[in-house]
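One chain of protein is taken out of this complex; the other chains stay put.
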Amino acid sequence: MKDILIIGGGAVGAFVARKASSYNLKVSVIEACQDVGDVTSMANSAIVHSGYDPVPGTKKAIFNVKGNRMFPQVCKDLDVHFEPIGSLTVALNDAQYQMLLPLLERAKENGVPAELLSAEQVKAMEPNISPKVKGALLCPTAGTVNPFTLVAHAMENAVDNGVKVHLGEKVIGIEEKDGIFVVHTTRRDHEAKVVINCAGLHSDEIAAMVEPIDWSIKPRKGEYFVLDHYAKGLVNHVLFPLPSEKGKGILVTSTTSGNYLVGPSSEWDDDKEDFSTDAPTLANVKEQALMMVPNIPFREQIRTFSGLRATPSTHDFIIEPSKKYPNFINCGGIESPGLVSSPAIGEYVIDELVSKVLPLEPKESYNPKIRPYLHPATMDEQELNALIRKDPDYGIVVCNCEKVTLGEIKDCLSRSLPPQTVKAVKKRTRAGFGKCQGGFCQPKVVMLLAKHFGCSPADILYDNQGSEIIAKEAK
Amino acid sequence: MEHKDLVIIGGGSAGMAAAVAAYDAGIKDILILERTEFLGGILNQCIHNGFGLHEFKEELTGPEFLTRFVDQVKERGIAYELEANVLSLSKDKVVTYLSAKGKTEIQAKAVIMAAGCYERNSGAIGIPGTRPAGVITAGQAQLYLNEFGYMVGKKVFILGSGDIGLIMARRMTLEGAKVLGVAELMPYSNGLNRNIQQCLKDFDIPLYLSHTVTKIIGKEHLEAIEISQVDEKMRPIPGTEQRFDVDTLLLSIGLIPNNSILDQAGAIPSSTRGSKVNQNMETSIPGVFSCGNVLHVHDLVDYVVEEGRQAGAAAAAYLQGKEGKSEARIECVPGNGIGYVVPSWIDLEQAGDSIPLKFRCRKPSKNVYISISFNGKEIKKMLKLAMIPSEMEIMKLPKNLLDSNQGKLEVSLVAKGE
Partner (left out) sequence: MEHILTCIVCPRGCELHVDENFNVTGNSCPRGAIYGAQEIRDPRRTLTTTVKCRGKLLRVCPCKTSGTIRKGDQFRIMEIVNQTEVQPPVKMGQLLVSNIGDTGVDLIATREINE
């Protein structure tokens, strides 16, 4: 019997689990994918929003602003790359400039530092901005984060503090019996006193397993371009156009790894499993982005992708117990600004909601810090050479494009929540993220995983079940 | 900091040929830095034959060809380090690399860049549809098969008629896979004619010219692809879609110079995505040379080694102070029908008697003159019965045809009769 069962290992699930692990509780997480943070938490803009734009008083506004304030410490504790580069919401004509004024007011109301900049100020900060720029709203507390390690490290920290994670397990039914939930999955049954539904795109389906609900999740697709790091200095802030009813619009930003991200589009989708991209949508993304930054070097494109936002019918985050069961807590509709909100959601769910149904007793051994990862690329020579003398694997480069060493990959594999798939290795170490997209290093990663898990390379998955890279042994 | 006369980045065909040529010209203090476990570069996985007809007058497999260069390197006692990954090169020629020894900085007097190229992949072209397992570059499938002994799929389609794709069509067919076809965006093949014959026709594999993949289908793993015919502007034509149920899509859609080290060092980039060089393969950074596929993608390894030797000899001349300093330059530019020209500059005072010009045509052309004009005046003309973009042309330009150390040299195609 678990005290808490968390359904879903995305950003919200990971931060709920991490907070839960600070108390003396038996906590398990079940995740349908072969890795944590594998769906919406992975395919998004990776922005730590300042919180100037949600309607004041909404859960989006409250959790965004609180999460933003927590972010520097969270990223320090979890060894996650966070770049507080600030955001500019850019007006390209007079009408748009007029629209910045109410946004400035809204920022003030939400308690978010913001400042209106003149065209000249924007041009000085962003040399590649469209000459049509009329001004911008600067939000200095916005930033970018590595969304892959954010979730992986938060969950690893939870595991370090006693949480169990079950990957590749999908919930197929939930029963309530005398105040206890029995959660049936594709692998086994779990019994828990409290269930926390963090199932992202599928949170409405999970919620509906215990009672009829009056809300739903509709996927809203966003398609993106990723550019290689060569265009250094292309943009220095997260650049947004004016927000509209379709969302925050097509942004241009650097990422924590020095790449550039252009997107997302915003289209309703009926299929929660549809991660395809299409040419007309991407062409439109390109066109929109070029209006703001006319010389984006699209020849440096190294990948296109799409993500699905878990858009709720209620227009706000749903973070509350179910109507019937105070010990069944729904976290649904966590679309943007979900990533930045997730640490604050984790705290709220445990301290304010779970506390009403379970006694919370702080765990003495709780350590909010992860065992630091080593980053040979940013070490000084002396420090690096000392490390390589101790472990020569830190001198062997596996991924040539991103300069990821064998030592870093082996370190990941030795941790409490080791990557099991090629994509999981990629998300944690960046091996395969560069311009050759794993052309040179993927076979090496496959062989390493096979050796580590004692299986055949033909069993190694790229991502989820069915994504084997190798069909068969030829000889 | 260690010091070396010459550091060569990349121990493939170009790098080894450059090392041998520099050594034979009198430079003994050489270090080759190779990022993989073997000298020889990509030829290690090119186990098919057809290499070396120019160089050795016989037909060799890739590993046989490269072994002859490894032997030349070893006979001379030229130093090399394996699993040595170059992190950066500075303008004053400090090479920083990482290996099991640690992070090492070497002050080089001259540097030759010979890091080869990488494959264009699905990310770069953004094929519409999903991104499942089973869509991989032909070279990656070749590595899995030829060094590790694993087949990536059983039912295969190939996008792009580049030579690696054609070679893999035959290779996977012989290993028991069914290759359903090859789609090529252009109205002509990008591979060598003989590979169309011996890799596709020999095995009745259809080649779909003016076709491209318009959809990737499959959630976790590739299940099918859709190809469509394209119009003259290379836009898919609705209604021409054909579906193929395959578990693998190999991409053979071009190679890109792996030139990030020189780009970051500040060498002036060229349209080939390599760096601009002069007739001695010297980049805009004095004493830094570039050769082989990192400069521009070659069709034959025989030409790669020739270029490597040219760079090696030029680096030796530079180190021996034989190369003078001259600011005057002739700029070489592609004219009508030509994609690019290497070198980008000619410095007449430093040039040998004959200057090799390398270039490719933009589209297949028959009965055309290759015309070389200098400052608006035609100085050389040569009739070609047939030219195709997949073949690199080399034309040796006698130095004495150039009457000035400044101006513009243009290579263009002129139809016969014009």
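The chains carry the letters A and B, assigned in the order they are written, with residues numbered from 1 in each.
In the analysis below, a contact is a pair of C-beta atoms (placed from the backbone, for glycine too) under 8 Å apart; a residue touches a chain by one contact, two chains touch by 3 or more.
What you are looking at is a predicted structure, and each value in this text was computed from that prediction instead of being measured.
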Consider the whole complex, including the chain that is not shown, and state which of B:Glu2, B:Glu75, B:Asp92 or B:Glu147 touches that chain. B:Glu147
Among B:Gln72, B:Ser90 or B:Gln198, which one touches the chain that has been omitted from the display? B:Gln198
Out of B:Val7, B:Val156, B:Met281 or B:Leu300, point to the residue that touches the absent chain in the complete complex. B:Leu300
Chain not shown, touching residues in subunit B: 37-38, 44, 47-50, 53, 59, 61, 63-64, 67, 145-149, 171, 174-175, 192-194, 196-198, 201-202, 299-300, 391
Residue list for subunit A contacting the dropped chain reads 474-475
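The working rule: only the chains that are shown with their structure count from here on.
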CA centroid of subunit A to CA centroid of subunit B, Å: 38
Note which residues of subunit A are touching subunit B in the complex, please. 225-226, 230, 273, 275-279, 282, 301-305, 376, 381, 384-385, 388-389, 392-393, 395-397, 400-401, 403, 405, 435-440, 442-443, 447, 457-458, 461-475
Subunit B residues within the subunit A interface of the complex: 35, 83, 85, 87, 98-103, 105, 118-119, 121-124, 126, 128-134, 136-137, 139-140, 143-145, 147-154, 175-176, 216, 219-221, 247-248, 256, 258, 260, 263
